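What you see is part of a larger complex, with each chain still in position.
Going in written order, the chains are labelled A and B, and every chain counts its residues from 1.
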Amino acid sequence: MEPLDIETVDSAELSDPAFIEGLPGVGHVGKLTAEHILDQYDGTLVRRLYSHDLPPQVDVGDDGVAELTHLEFHAVETEGRDLLVLTGDHQAQTNEGHYRLASAVLDVADEFGCEELYALGGVPTGELIEEYAVLGAATQSSIVEALEDEGVEFREDEPAGGIVGVSGLLLGLGARRDVEAACLMGETSGYLVDPKSARAVLEVLEGMLGMDVDYASLEERADEMEEVIGKIQEMEQQQQANVPSDDDLRYIG
Amino acid sequence: MEPLDIETVDSAELSDPAFIEGLPGVGHVGKLTAEHILDQYDGTLVRRLYSHDLPPQVDVGDDGVAELTHLEFHAVETEGRDLLVLTGDHQAQTNEGHYRLASAVLDVADEFGCEELYALGGVPTGELIEEYAVLGAATQSSIVEALEDEGVEFREDEPAGGIVGVSGLLLGLGARRDVEAACLMGETSGYLVDPKSARAVLEVLEGMLGMDVDYASLEERADEMEEVIGKIQEMEQQQQANVPSDDDLRYIG
């Protein structure tokens, strides 16, 4: 296997599609949002991305069949814009890996003719939230204005630390390729999978992309996701307790 | 030395061999299982794998002679299937290294004509165990069924975190090469080398491979392995206490 390998699963004819990224992150807002879209509309899995920058693991389905962890691109048709949606269970595992994966993702978006990109994520408030605001960042001020019309907030010095990881790089590397890219970050207390934050982000996408989202099953999906994530973390902690890290072996004289 | 170097030690004629991986991991179940097989049957060391992805160290024998740490492939003939068995004292030390090593291991398995692969490991329960179950994962549902007939359990959402490391990648990369691969994970409390868990795994292999395993010396071997591992960890902790990690030097302005 090459260090990075994009597998063609199916083809799709999309007309002027927008690209949506929903990988794991703070409050899993982006992941929940993207998976909710895939669930409502019948999408087509068109590409799988395998990479040495993803964790060295397989994911095991309920049928006991394992497959190498990867990112997935689905082609989706909605009442509004066509979409190419990126989902997955992991981000890259190193700084350089984030750059390599984001570049490869932009190549796929380009292959499908996506000239508009939405990177979805969450921004932690560290406190409980009454009104779920969506913070934004974009590659051009024209996009900033369009998002403000949809109620997205742009605050001085927020997010203060900039935007780190794949969402940030899709904007940063996208801008250098003249892609019109925006990052939508739902405020979240950040400690659980947050359906209220995802709903706030989805409402912005409805306006931007002319979609008509059904929110009925959103809470339920969040609960399921929460359960799986909880099990994963528990398992990881157990495994940690039993496996020597290579730090025990490094740099001995 | 190349970053990855496979040394030919000997040749062997194996007829339709199955590949068995038993590298260190949770409860050292896979390692103990594989070494028990090597001990019962007279195997032939056919390949050594050296890699920059293994720890930078030599292993010192009781005769004081040191050799560069490596993985070993033994050709084994049993009452049942012929085997190619992978053992060693270490896994890769980085995420990318896991991918590189697993790919190289599959190349060797392919060279010897192995079309069936068993990755052995343990899964921690975090509690004491009465009945030692063996959990499974596989690359095809046909293998799942065959393993279920041997009593292997396939549980929803387990292992929840997927399977990480070389065992996981042998399935994941194997599937992409059309190798029929299964991971057998013996339940273990996970705090010691666990012969009861290894026995449960061996009993599955007996059924799948037509072997007739002698369990007499299994407990004893586990005790020996436990002793060595204990010394290694003690030594490592002492060395750690005396060596500055490079974290003390990184990222200073």
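Here, a contact is a pair of C-beta atoms (placed from the backbone, for glycine too) under 8 Å apart; a residue touches a chain by one contact, two chains touch by 3 or more.
Since we're looking at a predicted model, the values are computed, not measured.
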Subunit count for the whole complex, all chains sharing one sequence, 2 displayed: 4
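One rule holds for everything that comes next: only the chains that are shown with their structure count from here on.
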Rigid-body rotation angle, chain B and chain A, from Cα fit (steps of 5°): 90
Rounded Å distance between chain A and chain B, as computed from the means of their C-alpha atoms: 34
Chain A to chain B touching residues, read off their complex: 1, 3, 50, 52-60, 62-69, 93-94, 228, 231-232, 234-236, 238-239, 241-244, 246-253
Complex contacts: residues of chain B adjacent to chain A: 25-27, 55, 57, 92-96, 98-100, 102-103, 124-126, 136-141, 144, 154, 156-166, 168-169, 171-173, 175-176, 183, 190-191, 233, 236-237, 239-240, 243-246
